[in-house]
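Just one protein chain is left out here, and the rest sit where they should.
Chain lettering (A and B) follows the sequence in which the chains are written, and residue indices restart at 1 in each chain.
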Amino acid sequence: MLEARFRPGDRVRVRKAYPLGHIRTPYYIRGQSGVIERVCGAFGNPEELAQQRSGEPKQPLYRVRFLQKDVWPAYRGNPEDVVEVEIFQHWLE
Amino acid sequence: MSEPGKYQPYSYFRLMEVSLRELLVEKGVLTEAQIADALEDMRQRSPERGARVVARAWVSDSFRRRLLEDGTRACEELGLDVPALRLVAVENTPQAHNMIVCTLCSCYPRMLLGIPPDWYKSRSYRSRAVSEPRAVLSEFGLLLDEKTIIRVHDSTADMRYLVLPMRPAGTEGWSEERLASIVTRDCMIGVAVPKSS
Partner (left out) sequence: MGGLPAGKVERTEHDYAEWERRVDALMVLLSAVHGGKRLMTVDELRKNIEALPPDAYDRMSYYERWVTSITQTMIQRGVITTDELGRKMEEVRKRA
């Protein structure tokens, strides 16, 4: 199991990358900045599990909170509205 | 041309389902009994399970706190198994309303709510719940005050989500069973709120 690099409250950015394969980091969130809401624990890497590999070592998974007004240019709503997404550590910097 | 009562041929995909199942049974990978048990198990899983969790949280503040801290363990207290996946309960407050979606596929807390409805899996819900939650909620007939913050949860990995709605006024003194009866599936997804009448 890999060590968790981030803690709740840390500001993080989601990497921008568009490789082939099965990925659980939605397009709309790549390149966005947010805050760690919680550390979920460590889980098998879905990118590897999808290819019939073990997904080990388990990767730390985080819930990251983003302000909707940052994510969507035309967002209409409360400026404090958020979207919270689970993101694996290797997509965060 | 079909005659009434005449057996209709299978579609390609139904042929595939029957064939796959028969091959797996022939090869000893699965048994008919296992399949029947799994079907029955899924039939048992209905939103009533989730409603029990919500009702308990409404009557017991300490359960509520445990539920919010570790959803899986709290469900286990009620004898509800949450296999492999982790449950995160998110609480509605007067300041904030929660809504669940899986933009990537259709992840859903099946162990508590059963099989998700068609609309939850639809392109329109999955695309718009994240980008225009208020508009989507209004299509469900839920109009929130402008000052209410909306938290949309995109179920992208191993966690599964249950919305813990606010207990409506007019339910003082109700039994847990009666409270559970007003907690609908849509309330636990976050596109509706429970009503006391």
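By our rule, a residue touches a chain if its C-beta (ideal position, glycine included) is under 8 Å from a C-beta of that chain, and two chains touch if they have at least 3 such contacts.
Remember, predicted model here, so these are calculated numbers, not experimental data.
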{"item": "Contacts of the hidden chain among displayed chains", "value": "A, B"}
{"item": "Contact partner of the left-out chain, one of B:60, B:95 or B:122", "value": "B:122"}
{"item": "Per the touch definition above, residue among B:104, B:149 or B:166 touching the missing chain", "value": "B:104"}
{"item": "Which residue of B:55, B:136, B:159 or B:183 touches the chain not shown here", "value": "B:136"}
{"item": "Interface residues of chain B (partner: the chain not displayed)", "value": "7, 9-10, 13-24, 27, 29-30, 34-35, 38-39, 41-42, 83-84, 101, 103-106, 115, 117-119, 121-131, 136, 139-140, 154"}
{"item": "Residues of chain A (touch criterion as defined above) contacting the omitted chain", "value": "21-22, 26-29, 46, 49-52, 55, 71-72"}
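Please note the rule applied: only the chains that are shown with their structure count from here on.
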{"item": "Distance between chain centroids, defined by C-alpha means - chain A, chain B (Å)", "value": "23"}
{"item": "Of all residues in chain B, those that touch chain A in their complex", "value": "86, 88, 103-104, 130-134, 146-159"}
{"item": "Complex contacts: residues of chain A adjacent to chain B", "value": "24-26, 28, 40-41, 43, 46, 61, 63, 68, 71-72, 75-78, 80-88"}
